[in-house]
Structure formats: C-alpha cells, structure tokens
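A short write-up of the structure that comes next.
Not every chain is included here, but those present sit where they belong.
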Amino acid sequence: MANDSQPKLSIRDLAVEYKSKGRQTVALEGVRLDVRDGEFVSVVGPSGCGKSTLLKVVAGLLQPAAGTASIDGKPIEGVPDQIGMVFQNDALLPWKTVTDNVRLPLAIKGLPEKEQLRETERLLKMVGLEGFGSFFPKQLSGGMKKRVALARTFAYDPEIYLMDEPFGPLDAQTRVKIGEQFLRMWDAVGKSVLFITHDIEEAIAMSDRVIVMSARPGRIKAEFDVRLARPRPFYDIRFDPVFKELQKEIWAQMADETTGGDS
Amino acid sequence: MAAKKNKGAARSASFREREYSKTSVWLGRLVVLALVLGLWEVLSGRAFNSFWLSKPSLIGGRIVEMIGDGDLWFHMSVTLQEAIGGLAIGMIGGTLLGVGLAFSGIFEKWIYPYMMALYSLPRVSLAPLFIVWFGIGLTSKIIMVVAMVIFVAFYNAFEGIRNIDKDLMDMMSTYKAKWTHKLRWVVLPSITVWLLTSVRLNIGMALIGSVIAELVGSNRGLGYYITYSSNMLDTTGIFTGLVLIMAIAVVLEQLVLLIERRLLRYR
Amino acid sequence: ACGKSSSEPPAGEGSSAGGTAAGTIRLGLVGGGMTPMVAQIGLSDGSYEQAGIQVEENDFTAGADMVQALVGGSLDVVLGSYEHVLRQQQNGLGVKAYGEIFNGVGYALIVKQDAPYQSLADLKGTTLAVTKVGSLSDTGLREGLKEAGIDPEKEVQLINGGSGATMLAAIESGQAAGGMVSEPTISQMLATGNYRILYDPPFDYAGIVIMAKSDWVAKNEELMKLFLKVTAEINDRAQQDAAGAVEAMAKTFNQIPRDVLESAVHNQLVKVPAGLEVTKDGAAYVQKTQLDQGILKKEIAYDETVDLSLLP
C-alpha cells in the first residue's frame, strides 16, 4: 500500500532505561524508525533486546529517557487513540469469558450489545475458536489464549497495530491460517503495522520492511525492504528466490548479533 | 478401550483442587457440632463448674422460651438492623474511600497513615462520645457499627487495588478505556477477592459493633440482653445471646459464600 | 422479660412537651442493678404511663456514660450518682439533682464465706474490685478503707471489676479478695451461702439522685414536677406494700428466684429516703470525698447542685 505520505509513526533517537529499586538497565538506545501510513514493518532481534520495550513506548505505556516518538507528527503523550496492541503475554481478563474478552473494545466504544456479539462471533470464527465463547481463559490452551487476544485487537481495529509475537504459541498451520487472514484484512483496509516476531520467514512473508535489532541495549542494526508483490500467497511465497535471498541476509545479520552481542 | 475406567473427569492430583460431595461436607459439620455440644453438655457440671459455661440443653431451652414469648425476635431484630445497616453503609463507604484514595496520587500518601491511626481507636471508649455526638437512637448505634466496619473495608479495597495486575490496566489503556470501564472490567473484578474477604471479616465486626453499641444507652438488642444477663448472673442468658449472635454470623457468612461462588466462578 | 417492660413511645421529641404536664421523658438509668428501684417499679407497673408520662428507658452499664448522654442532650432525666452532679457543675454544665431515690453507696463489699478477713483492716495488701475506678462503688470503698486506717492508694490494689458476672468471676476465681457489689447481685451471692458481706458503707451519703439539666427543667417544669410526684407516690406505695413491689420487680428481673428478689427489694426499700429529699449531710459527705480525692477542685454550694423545690 501507500509508500508515499509523511510517516504515520516516527521515532527519533529513542532511548529507554528501566530504573527499578536502584538498578538501571538501558533497554534501547538511539533508535530511529519511521512507519509510513499503511506500511507493514516487522522487527526481529535477539531475545531481550528491547522489542517489547519499543512497542510499549509507542503505545504510550513507557516514557522514554531521551528522544521522541510521534504519531502523525504529534509526540506521544499518554496512550494515543490510534494504536491497538497485542501484548506478549496475552493480558486476558481472567474473570471474563472468551466472548467478553473479545467484545471488550467494542463495549468501550459503546456499540450496541447485539452488534458486539455478532462481531465477536465473526472474529472468534476467524481465529478458529467458535464454540469457545463461554470458556474462561483458564480453560484454554496457550495458543488459544493468544488467539483470543488477537481477536480482541482485531475487534478494536486501530489505525496502527502493535503486535508483540502475536503468533508465538501457535502451531505452524494455525499460524499460516491466521496470518493469511490478517494479511487479507490488512490488504483490504491498509493499516500501519509494527510487528514483532521471532520467525524470519513470517517477517518477510508479511512485511514491507524488516528491521533487525542488535542485542541489548537495542539499536537498529539493519533494515531490509521486502520487494515482493502484494497480495502475497502467505505460505507459497517462501519458495520465491527473492524471499530466499532476503531470508539468508537477515539470518546472517542476526547470527552475527547473537554470537557477538547478547550476553 | 479396555483400560480401567478412573473416577471420571480429569482432576488435578495436586494442590487444593479436590472437591468433596455435599453430603460428606455437611455430615462432617453436623458431626463436629454434635461433638462439641455433646462434650459441653456432658462435661458441664462434671469436669467443670456448670455455672460459668452453662449447658447446651439450658441454652436450647432458653431459646425456645424466648421464641415463645417473642423476646427472641424483639432483641434479634434490633441487633440485625444495626449490624446489617452498619455493614452495608460501612462496606460501601469504606470501599469507595479505599478505591478513591488508591487513585488519588500523592494525596494517598498524606492521608493513609492517619487512616490506620484512626482504625486503632478503641471504639468501646468512643461509645459514650458517640452518644453525645449522634444521640442515643438507632443512628448512633449504626454509626458505631460503621466505625467498626469501615476500616477493614477501606483497607482491603486499598490493598486490592495495589495488587491489581498492571498489565491488565495497561491493556485497558491501550483500548482508550475510560475510568468507568476500567472500574467495571478490571478494578472491581480484581478486588472482588479482597472485597469478599472484607465482607466476611466485617460480618463479625458488625455484630461485635452492635453489641458494643448496645452496652451504652439501649433497652433492647442481643448485646443488651447479654449485658443484662451478665448483671443478673444469668450465664445461660449470656450464652444464649452469644449463641444467637454466632447463628446470625453463620447465616450471613453462608449468604456471602453463595455470592462468592457466583462471583469467583472463573477460578 | 427484661427490658421489654419499658413502654415504647413513638419517636417524638421528648423535651418538646413544653408546659403541659403530660409528655415524654428520655430516662437514663444503670440497668441490671436495683438502685433505681423506685423508677423500675413505676416502669414495670405502668404508674408513669397512667399519669400521662411516656418514659423512654435507656440502660447503661456505667453512670458516667449516662451523664455524658444527659449533657449531650440525648437524655432528659438521669438516675445516677450525686458525684456526677458535682463534677458536671465543676465543668460548667448546669446539671442539678431534683430528688434522691437511694441514699447510701448502694454497694457492699462481698468476700468469700471462708475468707480470713473479718474487717476492713484485715484487707491490707489485698486486691479489691470496684465496678469502675472513680465510680460510686470506688468512692464508697475508699471512704471505708480510710476509716479503717488503710491508704487506698498504697496499701491495697483497687481494680476495675465490672458488675454482675464479671465481678462474680473476679471474686470467685480469687483474683480479687473482695468486690463491691450491688443488689440484686448481693442477695443472689448471699443466697448461695458461699459469700458474706464484709462491709456495707453505713454513712449518710447522697447516692442515686434524679438529675437533669437545669435549662431542660426550666422548660419542662410541670413535666418534671409530675415525674417527681409519681415517683414519690410509687415509693410510698412500695414502702407499705413490699409484696407489690416485689411483684413489679419480678417482671423485670425474671431470672432471679423469688426469695432472693424479696430480700433484695427489702434491702433497697429501706434506703429510699422519705419524700425523696437529698439531705444536706449526705450531699456534704459526697462533696468531701470528691475534694479529698482531688476530683473536685473547689467547693460547690449546696444550692447550686440541689433543687428540691419541685418535689411534692
């Protein structure tokens, strides 16, 4: 989609420090990143490099130590209106059923109850969980919980999706299925996405651009434009030579990182 | 599937998950009750002086007698009014106060120590002052109960909020939830466990509060009846009053349990 | 049974009866004891009601609490000890005694039957229980001890023993060598044969008086007059017909055996002063004890604390 307009999300010289009970951890340093309107950007990087931290800053949940993050040119103060986040842990409400968890953003928006339920139904089907509406999170498997969290964010339908390993605990097939659906949805409406994953193939298959981060303190190490035509066949694209080339390059960048940096 | 059929559903073999049949639970309770009462009955007058501990049979007789001449309801109704009225007001007030203070920023830090100081005030000593301030009627007695109840409610609500999962609040924020939504979807459910604790602790507190209130300036109520009996050296009367109070506590507790079972279904 | 005997007036403003005789009086008394017996008889046999006075009875466990309620405006008339009138006057709160329904301390020192003590003088070094330190029973015992040559501050330990079962527990368990007990507990304890009276304060002492705030009385003079009149009549009747008094009291004290109650009522009746008058001597004695203990800082004139003009 649109590769033309001013950046939707713009991060400049961002640094984040955690300071808790006297200990100080620099999680991010000098991060500079733009996401254009309707662009799909993936972030990969070694465990603990600050990817989740980055998302939290964009979501307005953390205050940076230095630098700025702005959406549509406006610096982020508090939680911006435009973002929707899938947390690395699922952040489901344990006391609400699956249905209630998914309809939460709709209820906040004040949709009529009937519509909430219809939409919820649709989304649960999309993530392969119809029939589980009345279950409590405790009664779900790890992957099912994640899918509920996904459905919830889809229900919110924000301008910018912030997704922290959304497909982490899913098996390869479910992953493909939901990834495909998400991509189709994205193709249709063209939201901006900041997507964190550990799966390089997934990153390439979905994104317009892949960002590689270095080990802690996280910096941006490399960027790769993914010049593959859309709409892409989510699974079969993997056999494209361009894809393979990219995969190798990113892998090399990261391998370099892990042996060198991560302590 | 020729293998042996086990007891049915998958059950955690481990920690605190076993469920017991209703009958075995209630039977056990009855047995415990019968045992205590039986021992009391038999030992009273034998192992120890029956004057100071009375006897279940005497107490039972007294209760029947009181039902007969209407005294039971006469005294119990007032105590119930005071206790339940005070409990309701105190719980609501205390909880609101706790939630409010927990979200009040630095204000919390200023006020909190004084709340705990007030909590430690012996209400018994305040009873006469309460009469001066609030008169002698039902109001002043309900206020006494409120004074007993409100702090535990406050404290538990406050502590419950301190223990809310920050991630869930963050999640709500990302959906631009207004505080009414946060309250309904996260805060209240999160502190439910704490509120239930505080209701249960407060049932006892409320009853004690009404008894203390009735020490001063009353002419009915179970607390009055106990004091009166004490003055008459009528230990059976004292114990009858105490037993009735315990009975109220048990009934109220069971009510709370019913509510709890509904509210904590998700666990 | 207990407590229920009091009439249940509508929740009206008791003090608003104004000049008319009939009205409501919110009355405070120490329940469970018999010192306010005259009033208790009246409450139980309906004398006040017949005279058109609605009496709203409130029981207290301690006289001091009751007096606080009086001054705080929750009560109109209180049957309490004269000491409190003095203390209130000292605090600048206009409370006066308008009659007396019990002369004497109202408490006797009870010890176990087999205790080695024969007189107050033997009690040196023991622990003695009074209902509450600073109360009437305390004052009475202190006076007795002083007369017997014992310093109540140093040579004995005075502790709070409460009343009723608590006091009995303190004595029976041997925690206190003796305790100040009032009727009907005295008669009950004596009836068991396990206890005896070691000391019954004999002096003329302004005990339980009918007190009220003078400004309330100013507004409700007729009502107060009527109340005093009815009370005096009850006393006259009871003095002549003790059995009737016992009958009336049995309604309130229904858990007490009849013979015990008879003895208790008899013991009380002799202490009710004729005409409900506060004697100058009795009042002066109380004043002296309060001055001695340093509770009263300066003497207060008899006229400022006692007003017998409303008595019939």
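General observations
Order of writing sets the chain letters: A, B and C. Residues in each chain are counted from 1.
Keep in mind that, in the parts below, a contact is a pair of C-beta atoms (placed from the backbone, for glycine too) under 8 Å apart; a residue touches a chain by one contact, two chains touch by 3 or more.
Note that this is a predicted model, so its numbers are computed, not measured.
Taken over the entire complex, each labelled chain kind is present as follows: A x2, B x2, C x1.
Everything below uses one rule, namely that only the chains that are shown with their structure count from here on.
The touch graph of the protein chains shown is a line.
Greatest Cα centroid separation from subunit B: this falls to A.
Geometrically, the chain at the heart of the complex, using CA-atom means, is B. When C-beta pairs in contact are tallied for each pair of chains, B-C comes out on top. Taking each chain's centre as the mean of its C-alpha atoms, subunit A lies 48 Å from subunit B.
With each centre defined as the average position of its C-alpha atoms, the distance from subunit A to subunit C rounds to 82 Å. Separating the centre of subunit B from that of subunit C, both taken as means of CA atoms, is a distance of 37 Å. Counting only residues that touch two or more partner chains, subunit B has none.
Across the complex, subunit A meets subunit B through its residues 56, 59-61, 78-79, 81, 83-85, 87, 89, 91, 93-96, 104-105, 107-108, 136-138, 156. By the touch criterion stated above, subunit B contacts subunit C in their complex at residues 52, 69, 71, 74-75, 127-129, 131-133, 135-137, 140, 215-220, 224-225, 227-235, 237-238. Residue ranges of subunit B in contact with subunit A, taken from their complex: 167-168, 170-171, 173-178, 181, 185-186, 189, 192, 265-267.
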